[in-house]
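Shown below is the structure under consideration.
A single protein chain has been removed from this complex, and every other one stays in its place.
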Amino acid sequence: MRLPGIKDEEFERARVPMTKREVRMVALCMLAPERGQVAYDIGAGTGSVSVELALMGARVYAVEKRREAAELVRRNLRRFGVSGEVVLGEAPEALESLPEPQRVFIGGSGGRMEEIAAHLAERLGDGGRVVATAVTLSTLESALRAFEREGFATEVVLASFARVERGMMRALNPVFVLSAER
Amino acid sequence: MRLPGIKDEEFERARVPMTKREVRMVALCMLAPERGQVAYDIGAGTGSVSVELALMGARVYAVEKRREAAELVRRNLRRFGVSGEVVLGEAPEALESLPEPQRVFIGGSGGRMEEIAAHLAERLGDGGRVVATAVTLSTLESALRAFEREGFATEVVLASFARVERGMMRALNPVFVLSAER
Amino acid sequence: MRLPGIKDEEFERARVPMTKREVRMVALCMLAPERGQVAYDIGAGTGSVSVELALMGARVYAVEKRREAAELVRRNLRRFGVSGEVVLGEAPEALESLPEPQRVFIGGSGGRMEEIAAHLAERLGDGGRVVATAVTLSTLESALRAFEREGFATEVVLASFARVERGMMRALNPVFVLSAER
Partner (left out) sequence: MRLPGIKDEEFERARVPMTKREVRMVALCMLAPERGQVAYDIGAGTGSVSVELALMGARVYAVEKRREAAELVRRNLRRFGVSGEVVLGEAPEALESLPEPQRVFIGGSGGRMEEIAAHLAERLGDGGRVVATAVTLSTLESALRAFEREGFATEVVLASFARVERGMMRALNPVFVLSAER
């Protein structure tokens, strides 16, 4: 099992927003996938989280609604020599035909966090976990509300990183990381 | 007296780095200039701090070694209808002919923090204050060391701001603000 | 006019939560009170903001619903030799008999931000300003929603400070500072 922490520049990025390396470390440690588990990456973006999940031994289903981003996820999976199914579509509909998950990462919800939470509440077994990152307050609020309503135990961390490059501190945008457990 | 807090976009900026609004608020409140006091702005950059100091009633001497930046400081002073002397040159030499200061802001030291501290130690009277911002660790370290060696009482705050724009958190780079008092 | 920035330990504190020095600097620069203006301090707590406002020349009305905290505000005003009216009661009712404000600081809303915003929308003239601090997400959300609904232009900053004491960084809790302007 390879720990999360691939450097951002090792991914092909185009202009798709990416979960930054340090945030991936925290989010994926909180998600704690185990070898062989089914993991969804909802709103996969560049696929950086999908790649890390695959390297951690998960069976990855990357859901992405934008065609170009979905292609980018495929290219990044190939670039790291890992497999994963890329599903072009929007959650929660796109999740219906997939195998039941044990781990779910939500990098983007397209404003449909409540429906996604309701869907996951039905399909995620005991011990299942969801981790969502939120760069806006309203995403965090709706995620918190949605998962608490569905009976998940939640936990939230605000992660603010600055990279020190030649002594100069360069901030990454703060990100809320929400972990929800059944 | 106008409190510090001019919005960044109200200044003419060119490509000169600027002390951001929120940091100016903290740095200038720590500096606490009083009406009529002589205030230096060393490494004036865009002149944003010079403008705020002038609006706070200080007699401002802006020291800047780059010709274009010095011009920019002049234009920004004019833009806000305040006066201040712009000194083209490098501290500490450029400070020698200026009247004795009560307040000194250091936005850039050109790597000569020790000499600047030694100069100020001689010229700053009791109750005089220096505030320096540092975006690198080594600038902070050298400023701390220099002012402590010269017998100043120091205080340091790490200020990390994020602006929330349409719900989205956008980080400013973290800045150390050092305050030194005689 | 004295700039905000009184050290925390100069206030009498009891166990009442206090707006910390660095946050007071930012919040009060955003509020930008002018000499002679009527300023409310809603949820005054220790009275640290009331004291700063009074030192900045505002005519201060400190509203506090807890009897002991109201007493503490009085003692802190006396300690700094400034005057201000301490109103024992809860906003918005307690505001009704007070003169119309130009500046309002909200350090605590008792969960009644919407009613407070509605009240202020009626009583605050053009150019009037409100600054609220929020240490919880839900306070921020309700403040943002309330003031935007009432037609205020809003601005939010997340302020995270760490004090560096003998080289050691000690974090203050992050605070959202909301500024709303008519």
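As written, the chain order gives the labels A, B and C, with residue 1 at the start of each chain.
Simple rule for what comes next: a residue touches a chain if its C-beta (ideal position, glycine included) is under 8 Å from a C-beta of that chain, and two chains touch if they have at least 3 such contacts.
Note that the structure is a prediction, hence the values are computed from the model and not measured.
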item	value
Residue in contact with the excluded chain [from C:M1, C:A32, C:L88 or C:V135]	C:V135
Touching residue (missing chain; options B:G43, B:G108, B:G128 or B:P174)	B:P174
Which of A:A39, A:A146 or A:M169 contacts the chain that the document leaves out	A:M169
In chain B, positions touching the absent partner	137-138, 140-141, 158, 160, 174
Interface with the unshown chain - residue positions in chain C	135-139, 160, 162, 164, 166-175
Those residues of chain A which, in the complete complex, touch the missing chain	1-5, 22, 25-26, 28-30, 32, 56, 156-164, 169, 176
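What we mean here is this: only the chains that are shown with their structure count from here on.
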item	value
Farthest chain relative to chain B (centres taken as mean CA coordinates)	A
Homomeric contact chain B-chain C: same or different residue positions, threshold half	same
Approximate Å spacing (C-alpha centroids) for the pair chain A, chain B	42
Cα-centroid distance, chain B relative to chain C, in whole angstrom	27
For chain A, residues contacting two or more additional chains	137-138, 160, 174
